[in-house]
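Notes to accompany the following structure.
Every protein chain of the complex appears in place save one, which is left out.
So that you can tell them apart, the chains are marked A and B in the order they are listed, and the count of residues begins at 1 in each.
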Amino acid sequence: MSYFSDIINGTKTLLTGMRITGKYFFVNLFTRKDVITRQYPDNIDTLKMFDRYRGEVIMLHNENNEHKCDACTLCEKACPNGSIEVIGDKKINPETGKNVRFLVKHIYHLEMCTMCGLCIEACPQNAIAWGQNYHNTAYDRSKLTKVLNKPGSKIVPGLKG
Amino acid sequence: MEEYLTDQLKTQEYFLNMGPQHPATHGVLRLLLKLDGEIIRNVDMDLGYIHRSIEKMCERDTYKQIIHLTDRLDYLSSHINNEAVCLLVEKALNIEVTDRIKVIRTMMDELTRISSHVLWWGVMGMDIGALTTFMYGFREREMINDIFEETCGARLTMNYNVIGGLRYDLHENFVKRVKDFIKHFKKKLPEYDKLLSNNVIFRKRLEGIGYISKEDAVAYGLNGPTARGSGVSCDIRKIHPYSAYDRVDFEEITFPEGDSYARYKVRIQEMHQSLSILEQLVDKIPEGEYKVKTKAVIKLPEGDYLQRVESARGDFGVYVKSDGQKFPYRVKFRSPGFANLTALNKMSEGLKIADLVAILSTIDIVVPDIDR
Partner (left out) sequence: MILNIFTDIHNKLLEHMSGGAAHITELILIAAAYLGIFAILGLLLVWLERRVAGFFQLRLGPNRVGPFGLFQTIADALKLVSKELTGTVKADSMLYRTAPYFVITTALMALSLIPFSHEIQAFDINIGVFFLISVSSVGVLGIFLAGWASNNKYSLIGGMRTGIQMISYELSVGMAIVTMTVLAGTLQISEIIEIQKDGWLIWKGHIPAIIAFMIFMIAGTAESNRTPFDLVEAESELGAGFHTEYSGMNFAYYFLAEFVNMFIIASVAVILFFGGWLSPFGITDTIPFAGLFWFTVKVIGVIFIFMWFRWTFPRFRIDQLLTLEWKYLLPVNMVNIVLMALIVWLGLTL
């Protein structure tokens, strides 16, 4: 007798499964309520990443094109895989007469970065932060190597530099 | 009769390369099968296609820098891997973390476990041939990933633990989102059973297949859900409780059958348990610091250190030998997948190719975890 009960029970389990998928099918066919995918390039204007999203490292600049980096290279030292190169130079501050470091180039290799966030933690000035940009692909590797300080930018006056 | 037939019908054994590029091997694992028709005579596992020498890389990194590398081992339980390293260093330096940190870590662990198991469930169905389960699994995983992204900043390689605490405090939406998830998942988990677990074809594919006895499971060093499917009690959360596991109430799931279906049931039941742990903790996150002050340069005193945690795949261990420098002298990750994979040959003896795929799926391997 288990022969027939096998058939009946087996069919029953199959039909239960079909009921689940069928429910989703008809809901999606008529209302699209359960559709979980997003139509990516269409929603590009409304798509907003979370504030903490780690897209890339950026250097914060204020409206006067000034940043806070004094080229202390702590971020460079904190980075586990050499994604950051800080090129600094020294000059004499005309006001104080002291010999201070200033930033020439803050080079960031996005192609090597693992988004671990150690550089941002290490920065004593909060000069660098996470950017929420997620369009990080490029056809050429060299396009991923970025200079973070904008051309002509200077350190915020009043900071150490 | 069968002997007579095998005498009369001369068959030839042949080799079949499964992988490194094969849909069933979940990555770049190469299996060299010795087959007689469709029946498996021997399985050779060929590893090393995704070896990145992470253990060696750890030797040139400071303890803070090691953490983000552990994300890349078993990427489905990255949070748990991070925690293992942090716990090890905190234990070695006698850093006492606050209750808040412990509870948050535990919650994140369980979310990670659910997201890993949910993905496993989807892929399990896909390996057996039910393609739809994959998307259903991803629906739940997507919710968890959103929780992670909002609080930790990334969806997969969260890197949320730091030595002495957490990178950020919880996001204000965290509790609400977790509650939403619990509500949602409680409704969806029974659907998993209806769709797959009770399905007669699915059960026939798994029941009695890939049997491994309790003794063999211990002898092969199996761990995690794979071993618990053979009745071995091996939950690190119970044996050596860490973080807040000593204050939550949960069961260790074991099934004595030792077949693929038992391993399947263990993972399904573990999702229920994880859900109950989350429910117990979500309203009781203590106030306090999310990060304890540590020294800028962390140096472990000379000696050997070991920390075990229960990752989604089993017993994940970190072993560090320190010579007192700021870099470890030697780091060894004990990956659960590697031990589990070794039993594949034993489990799939005399079965068919389709069974091998099912067994591989119930072992739930992540190849970057095995190769490191």
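Keep in mind that, in the parts below, a residue touches a chain if its C-beta (ideal position, glycine included) is under 8 Å from a C-beta of that chain, and two chains touch if they have at least 3 such contacts.
These numbers were taken from a predicted model, which means no experiment stands behind them.
In the complete complex, the residue from B:Leu32, B:Leu93 or B:Met135 that touches the missing chain is B:Met135.
Within the whole complex, the absent chain has one touching residue among B:Leu29, B:Cys58, B:Cys234 or B:Val357, and that is B:Val357.
Which of A:Gly22, A:Gly82 or A:Pro124 touches the hidden chain is settled by the complete complex: it is A:Gly22.
Those residues of subunit A that touch the chain absent from the view are 7, 14, 17-18, 20-22, 24-25, 28-29, 32, 34-37, 39. Hidden from this view is one chain, which touches subunit B at 14, 16, 22-24, 38, 125-132, 134-136, 139, 195-196, 199, 201-202, 204-205, 352-355, 357.
Criterion: only the chains that are shown with their structure count from here on.
Centre-to-centre separation of subunit A and subunit B, using mean CA positions: 26 Å. For subunit B in complex with subunit A, the touching residues are 61, 64-65, 67-69, 72, 132, 135, 138-139, 142, 149-154, 157, 159, 162, 167-168, 171, 191, 194-196, 198-201.
On the subunit A side of its complex with subunit B, the touching residues are 9-10, 13-14, 16-17, 19-21, 36, 49-50, 52-54, 78, 80, 114-118, 121, 130.
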